[in-house]
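Missing here: one protein chain of the complex. Every other protein chain is in place.
So, subunit A:
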Amino acid sequence: MNNCEYQQIEPLSLPTPRPAAVEEEEEKARRKWEVFPGKNRFYCDGRFILAQQSGVLPLTLGLILVTTVLFFVFDCPFLVKHLTVFIPAIGGVLFVFAVISLLQTSFTDPGILPRATPDEAAYIEKQIDNSGSSTYRHPPRTKEVVINQQVVKLKYCFTCKMFRPPRTSHCSLCDNCVERFDHHCPWVGNCVGKRNYRFFYTFIVSLSFLTAFIFGCVATHLALRAQGGRGLIFALQESPLVICFLSVWSILGLSGFHTYLVASNLTTNEDIKGSWSGKSEAEDTGNPYSYNNILTNCCSVLCGPMPPSLIDRRGFVPVEQSSQTVSMEMVLPMPAAKEIKVVVGPTPSQLPPSRALQVPSSPLPATPLSLTGRPQFSCLF
């Protein structure tokens, strides 16, 4: 063993906890959501995520709220007296369901894939260069895989620097690759993807029931009253009817459409592009992801396991002790011990490899995986 080498490694530039702690106090440790590369907005210190353009989410909420409140104020007293007391109860339950599922759709991570680390990107580039032509890299990069005896093309995402997994698409509004990308919904202010599709479906179904219910109740009210009535109060009383009448068709239509998608295990994106139906009849080009059984498809889409968020919003960005030019995975030759620095790459999704070797002193948190709050670091040379 060469003692001199150990001296170079041990005392000098290797991080010890105290300097790291001091560093932390000097520059406050930032959470990963603060350095997230996509165009998203975060609330409550990274707990909630929303698209940058929240679209018409406030309008959606407002419409639902106003319609329901008007219904409760003007129609319920009459209907309770003349029909049954369950009417406001049912209305209340549907309203609560609709609003909660709307908020969950809006504020849940739809299944964003973190961008590739520089090393991954370099590794993939190397593989493409090796396998493809050695000239320019201009041709769009695709990779073919066979899924359930069907050839599927995986596209290379130039923004995220990786081959997109099947069913993943890059949302240009949010600037993220989203797994099982369905569509970007402006009403909800977020993408609809793998992790929040079930919330979205619950939302549109409960909303269709709610609008149909309110429509029915208000129509009944009108019919039972059989009065002419003019004036502002009358107009106000009947506005839920009008709003519901206008929206019930589109919402019911949307629910029907999504029920069809769920039953055939398709996404809106695939349906619109005609990925699995546009080819000739001769080939068997069915959807390779479908279980060919409506019930199984429904259950797997809506009741399947809930994958955790991969972007680790609330984890801490590893503390930097040097310039960012030394990325985590680079190794410097032995004599240059002074350049040994604590890991950090510029990309937010990196975590130091030492995490894999840690003996966790506290259980991992139940909610989306994040570091326990102590920035971990490792040293590579």
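Everything below uses one rule, namely that a contact is a pair of C-beta atoms (placed from the backbone, for glycine too) under 8 Å apart; a residue touches a chain by one contact, two chains touch by 3 or more; residues count from 1.
Quick note on the criterion: contacts and distances are computed from a predicted model.
Taking the options "Transmembrane channel-like protein", "Aminotransferase class V domain-containing protein", "Golgin A7 family member B" or "Importin subunit alpha-1" in turn, only "Golgin A7 family member B" matches the UniProt protein name of the chain that is not displayed.
Touching the missing chain, out of A:52, A:84 or A:148, is residue A:148.
The hidden chain makes contact, of the residues A:29, A:61, A:80 or A:100, with A:100. Checked against the full complex, the one of A:31, A:198 or A:258 touching the unshown chain is A:198. Set against the missing chain, the residues A:57, A:70 or A:113 yield one that touches it, A:113. Subunit A meets the missing chain through residues 1-2, 5, 9, 14-15, 96-97, 100-101, 104, 113-114, 116-117, 119-120, 123, 145-148, 152, 154, 162, 165-167, 179-180, 198-199, 202, 288-289, 296, 299-300, 302-308, 310-311, 329-334, 349-351, 353-361, 363-364, 366, 369, 374, 376-381.
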